[in-house]
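This is the structure, below, for whatever I ask next.
With one protein chain withheld, the remaining protein chains of the complex are depicted in position.
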Amino acid sequence: MNRAAEYGITFFVWISGIALLCTVGALLCFLLYKGAPSLNISLIFGETRPLDALLLRKEVFDGLFPAVVGTLLLVITSIVWAVPVGVAAGIYLAEYANTGHKAYLNLLLDILAGIPSIVVGLFGFSFSIFLHRHLSDRIYPCFLISSVALGCLVLPYIIRTTEQSLSSSPFFIKTTGLVLGITKLQNIVHILIPYNVSGIISGVILAIGRCAEDTAVIMLTGVVAMAGVPSSLLSQYEALPFYIFYISSEFSSQEELMTGYGASIILLTLCVFLFTLSYILRRRVATRFAIYT
Amino acid sequence: MKPLVEKYLEKGFFLSTVLSASITIFILLFMVVFSLPLFKGGHIVHLLRLGWDPYHGSFGILPMVVGTGVIASIALLIATPFGIGCSALISIFPQGNFGKFLRKVVEFMTGAPTVIYGFVAIFLLVPFVREIFEKGTGMCVLSASMMLALLILPTIVLFLSDAFNSVPKGYLDAADALGATPAQKLIYIVIPSAWSGIISGMVLAAGRAVGDTLISLMIAGNALQIPGGLSDSARTLTAHIALIIASDYESPEFKSIFVCGLILFAFTALIVSVLRLLGHFETLRDR
Partner (left out) sequence: MKLAITVAFLCMATLLSTGSSYVAAGDLDRFSGQKGTIRIAGGTAHIPVMKEAAKRIMSMNPDIKITVAGGGSGVGVKQVGEGLVDIGNTGRKATDDEIRRYGLNMFEFAIDGIAVVVNPKNPVAKLKRQQTADIFSGKVTNWKELGWKDRGINVYTRDASSGTRKVFWKKALNKGKITNTANFVKSNGAMKSAISVDPYGIGYISVGHLDPTVRSVAIDGVPPTLENVRKGNYKIARGLYMNTGGVPAKLTKLFIEYILSKEGQGIVIEKGFIAVK
């Protein structure tokens, strides 16, 4: 190709990289610039004293505390049931499944991984209607339904990372125990899993991040604009991402808008933190693996 | 460990897998069951017609299907060239640590919440677009496509950079030996060799673009029309579901969102099958 085209392409490639960095930088700066002024204790606790709020003695009305608590509790409950199921399934796929079944199961799990989050939310919503009609009158879109739906959303992440870590363990890690006579299960529990703990945990952390930031699923399954700290599994609740969404479409004053920016910063920091943690763990796995290659 | 405990544990593993895989089937089942009355009543033809106007009896979701198609396609159109450029910068062009830095930034972007993209776009991008077009509200196809392109860019970049990295070293070394410049390597060797990887990356990003809810809900304007141009307000299937969910449980209006869910599910299944055919599913990223 001629010189001009070559320079053109090189120029374009560099421009793409720089444009991307500038865009991301601009977004971050804008967010920090607008949100920094609102980052103080009253953003989270409103007019209530922090100690009263933390001990749940008093409700917080004008602060993000209920939303933060809602997000935290949501993440914990979703992970609590998604991790055991996900890790178990990952183990099965890596160690026990024969190729015939595996292809079939993998197809279904890949589809689950790709389903838009709003369809998962819709599923959660229709599931709650189903339960409402057939099981108990007291069940409606609530905290429990949301955590089940979120669990379904992140299950593929956990399954996939577990399966990948287990399958890509070095050959002799997988086989030495068996050669020495222990059973397959003992091999998994005592050797493979401890070896792959970082990989599995990094998948769990990614799942945590996904739960914390998802909005579409919770919008359809029980999050509301004002509910205080969730009082039971069957109650409605608030969450940070929904708060940000809500504020963006209806803010009644500049101060409220500022809280939206503040909440965005908090959520972004949380997600970046989780992501970094997962990244560090994955690097540890990589370096460990590198020793054996 | 006692043999009995072992046996139960292994059964447990199997059951977990079956449970996880069957969630997909349940989702499909619920979508079908809830939209069944609509199929039975013969309304399905009406559904694919134009015009959503519940008070006057028409529940056509055609504008939403077109809206999804248009916004996702334009986002893909914007993101792919930039994606190829960035991955080329990371994997092929020699520049020391800049490439590594860029890659780290892209990886971090995959962890950023979508709602924040939307939030910032409303206050930064929308007024800007409004002034550029000098008509409309700024909440239109263009704004939504641009933000969506930014959202799917990391998917494309990470996927492509893996694809570029898996071009056989021998080819690149041979090119170097012959004195090729990076641009020449990119065009004549890497792209043809990683072509199926590029297509897979685009398919994956398309799936992500179609499935995203928040960006189009917050920025595309949600008007009930087939968008005629870049500055027109439009509504996607995903935003439609989110907007209508607040309605009642009996009317055709409500049941139509399950048909939307069905369409989205079918689209996902299609994407997955295409990716399998292209053979790139094993190297899938987390998003």
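By letter and in written order, the chains are A and B; residue numbering begins at 1 in each of them.
Everything below uses one rule, namely that a contact is a pair of C-beta atoms (placed from the backbone, for glycine too) under 8 Å apart; a residue touches a chain by one contact, two chains touch by 3 or more.
From a predicted model like this one, the values you see are computed outputs, not experimental measurements.
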* Asked: What are the shown chains that the left-out chain touches?
  -> A, B
* Structure fact -> Of the candidates B:L102, B:V115 or B:M139, the residue in contact with the absent chain is B:M139
* To do: Please pick, from B:V32, B:L62, B:V105 or B:L224, the residue that touches the omitted chain in the full complex.
  => B:L224
* Structure fact -> Touching the hidden chain, out of A:Y7, A:F61 or A:Y104, is A:F61
* To do: Could you tell me which of B:E10, B:D162 or B:D232 touches the chain that is not displayed?
  => B:D232
* Asked: Footprint of the hidden chain on chain A, which residues?
  -> 57-59, 61, 132, 137, 140, 224-228, 231, 235-236, 249-252
* **Interface residues of chain B (partner: the chain not displayed)** => 54-55, 126-127, 130, 134-139, 221-225, 232-233, 235, 243-244, 246-249, 253
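Note that only the chains that are shown with their structure count from here on.
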* Asked: Considering the complex alone, what residue numbers of chain B touch chain A?
  -> 1, 6, 9-10, 12-17, 19-27, 30-31, 34, 81-86, 88-90, 93, 98, 102, 105-120, 122-124, 150, 153, 181-184, 186-187, 207, 210-214, 218, 238, 241-242, 245, 249, 257-258, 261, 264-265, 268-269, 271-272, 275-276, 281, 284, 286
* Structure fact -> Note: in the complex, chain A contacts chain B through residues 1, 5-7, 9-10, 12-17, 19-21, 23-24, 26-27, 30-31, 34, 84-86, 88-89, 91-93, 96-97, 104-105, 107-120, 122-123, 125-127, 129-130, 152, 155-157, 159-161, 183, 185-186, 189, 206, 209, 212-213, 215-216, 219-220, 241, 244-245, 248-249, 260, 264, 267-268, 271-272, 274-275, 279
